[in-house]
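Note that one protein chain of the assembly has been removed; the remaining protein chains are unaltered in position.
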Amino acid sequence: MKTIMIIGGLLICTLGFAQEPTAKQILDQIDQNMSSENRVYTSQMIVHAARGSRTMEMKSWTAGDNQSYTEYLAPAREKGTKMLKLEDKLWFYSPSTDRIIQISGHMLRQSVMGSDLSYEDMMEDRKLQDVYDAELKGNEEFQGVDCYVIELTAKVSDVTYHGRKQWIDKSKLIPLKEELYAKGGKLLKRTVLSDVKKIEGRWFPTKIHYKDMLKRGDGTEFIITDIQFDVNIPDHIFTKASLR
Amino acid sequence: MIKFLFKGLLRDRHRSLLPIIVVVLGVMLTVTMHGYMGGVLGDMVDMNARFSTGHVKIMSHAYAEEEDQMPNDLALLEVGELIDRLSADHPDMEWAPRIRFGGLVDVPDENGETKTQGPGIGWGINLLGEGSTEIERFSLESSLIRGELPDKPGEVLLSDDFAIKLEIEPGEQLTFFGSTALGGMAFYNFTLAGTVRFGSSVLDKGAMIMDIEDARLALDMPDGAGELLGFLNSGQYVDEEAVAFCENFNSKYSDIEDTYSPQADTLRNLSMIGSYLDYAENMVAIIIAIFVIAMSLVLWNAGLLGGLRRYGEVGVRLAMGETKSHVYNSMILESILIGIIGSVIGAAIGLAFSYWMQNNGIDISGMMKNNSIMMPSVFKSKVTPVTFYIGFIPGVFATVLGTMLAGIGIYKRKTARLFKELES
Partner (left out) sequence: MLAIKLAIRNLLGAGLRTWLNVFVLSLSYVMIIYMNGMLDGWNSQAKSDMRVWETGGSQYWHTEYDPFDAFTIEDSHANIPVDFNKGIAAGDFAPVLITTASIFPEGRVQSVLLKGISINQNVVQLPSTSMLGEWDDIPAIIGKRMAEKNKLKKGDLLTIRWRDVDGTFDARDVVITEIFSCNVPSIDAGQVWIPLNTLQEMMQVANEATIIISSSEDDLDILSAEFVYKNFEFLTEEVTKIIQAKSVGTSIFYVILLLLAMLAIFDTQVLSIFRRQREIGTQIALGMTRGQVVRLFTIEGAMHAVLAAGLGAIYGIPLLLSQAKNGIPMPEGTEDFGMAISDTIIPEYSIGLIVGTIIAVLLAATIVSYIPARKISKMKPTDAIRGKVQ
């Protein structure tokens, strides 16, 4: 799942700041400390639908900013389904149909399996600092944790969300909450990160909750059950040949 | 007496044949007219029923609320059992479960990768099930442009425009990609059996029609259905029956507290065409009234003519000593016989024709150039109980009335002049 990378981009930081840093410094720190070249993780996505919830399990390999490969492990219906993302292209493979289907254009704006995420949300892979101007807005307590509040405003025009607001844990330097705003300032989506664990020396939130704020419903949960950094991933993984 | 008159009618062609033919034709026209008017004014209602609402439609409360979005996660479950129970309770109705859904239709190249794709609207209907009436309801046979109707699972129909856009020919493969009812990923391969054109711009852009069992498999909703359409067996919407059904059904199955419990509603409420229905009924009543009056006048006239035709015969009978009232009564009785015989034959022919029209209709699509709108291009009749007896009003009453008026002349005739008349 690509989303993990965006979040991941903000997460990994083991350094503290001696004095009140600027937003840029905080983001730089996060970017800089994203030292892993790639990662492999297994995760669960829980979609809260009207008639109960549904859990999917998958294993993902990601490298750099724009290569990712995911294989679905459960439930039985999805098992063996694979998804490959290279640059701005997205393909699905399903063993039951033995077909490779490319998702492009307006289809990317559709929701992913009834979740509160769109394919497009998963596709966004530019560094936040390339896309947004950041400004430290102050300090706030979130769920009992002292946080920096950073506001990000788009500096390029082709972004999905014009504004973002992040609550960053001061001590661990990981975001705990993010809000996505429309250009007019309306809150569109809210992401809450929790269950922060120390993995291979990094602090990492293993549970992410997405919620489309305009829609009613309980949102979508994303749980990382296992993650490894800097693993040796063969190149052929990120080719269409690996889908079949 | 009746037997005697009957024999007379049979043996004397002059007495019987022409009047009966006139009555037969008149009654036949009346019956045909009644059936036809009902059918034509009901055609829009009928379109609505067949494509979207049925005569009654059962959905879950939650589904009904967001019907436009085709929320299959809120669909009805255990539909098979529900249909069984409904069929047992209401043997006079037919049930059609349907699933409508959106998704991506993807056509592969030789490597099994995307060649073309486009968003489509799927219809899962009972295409292959035993005794399916959906093929007829969607007029699939006459809408077929290329290829054939699906005859086994895994075959679909696409709207012709959509197939052209996707560059796919009948016999080739396509893949449906979308979400299952529960939010999982849905991949499903189909073979394109044929292409159809409905004449509705919306449908012709991206419709994909498949058997409901395929849709259930593809969307992972075993024994589910977004909507369950009920059709009265007469094939025509009767509001009282639909309302009665819904009241009965809702009291039995519907539970406001449970948003997934089923609820039934009538075509009238669902399509907001209630007042059109009333209007159509009034229109039919007015037109039929005018027609029956006109027909009565014609048959009355025929009765008058019948009396005149037999002027000479009556003269002879009077001359032979029959009383005037006896002659008069026998003529009335005769006209009743003629009316009844003519009406029965006329009604039978008219009804036969109307039934044929109800089932087959007159296809005018040939008369209309490049019909691209969703209009019934087949005119059908509607046979109601009234159709059965409407013909007897002009057929019997008007004929008898005509004869009665014509017969009054009998009493005016002077016996003394009879022989003079007969001489000439």
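Just so it is clear, A and B label the chains in written order, and each chain counts residues from 1 on its own.
Methods note: a contact is a pair of C-beta atoms (placed from the backbone, for glycine too) under 8 Å apart; a residue touches a chain by one contact, two chains touch by 3 or more.
Remember, it's a predicted structure, so these values are computed and weren't measured experimentally.
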Among B:I125, B:L304, B:V383 or B:V396, the residue in touch with the chain that has been omitted: B:L304
Checked against the full complex, the residue among B:A244, B:I290, B:V316 or B:A352 that touches the missing chain is B:I290
Contact with the hidden chain, among A:N66, A:S96 or A:T160, goes to A:T160
Thinking of the whole complex, not just what is shown, which of B:P119, B:P153 or B:P170 touches the missing chain? B:P119
By the contact criterion defined above, which parts of chain B meet the unshown chain? Give residue numbers in ascending order. 18, 22, 25-26, 29, 32-33, 36-37, 40, 43-44, 65-66, 68-69, 119, 201-202, 205, 271-276, 278-279, 287, 290-291, 293-295, 297-298, 300-302, 304-305, 308-309, 311, 362, 364, 367-368, 371-373, 375-377, 379, 405, 424
Chain A, residues in touch with the chain not shown (by the definition above): 105-106, 109, 120, 154, 157-162, 180, 182-184, 186, 188, 214-217
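Following the convention adopted for this analysis, only the chains that are shown with their structure count from here on.
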For a test of understanding, state which residues of chain B touch chain A in their complex under the given definition. 62, 71, 73-74, 104, 106, 108, 111-114, 117, 119, 175, 177, 179-180, 182-185, 187-189, 220, 260
Given the complex, residues on chain A that touch chain B span 47, 49-51, 54, 56, 72, 75, 77-78, 81, 91-92, 94, 96-103, 106-107, 111, 113-115, 240
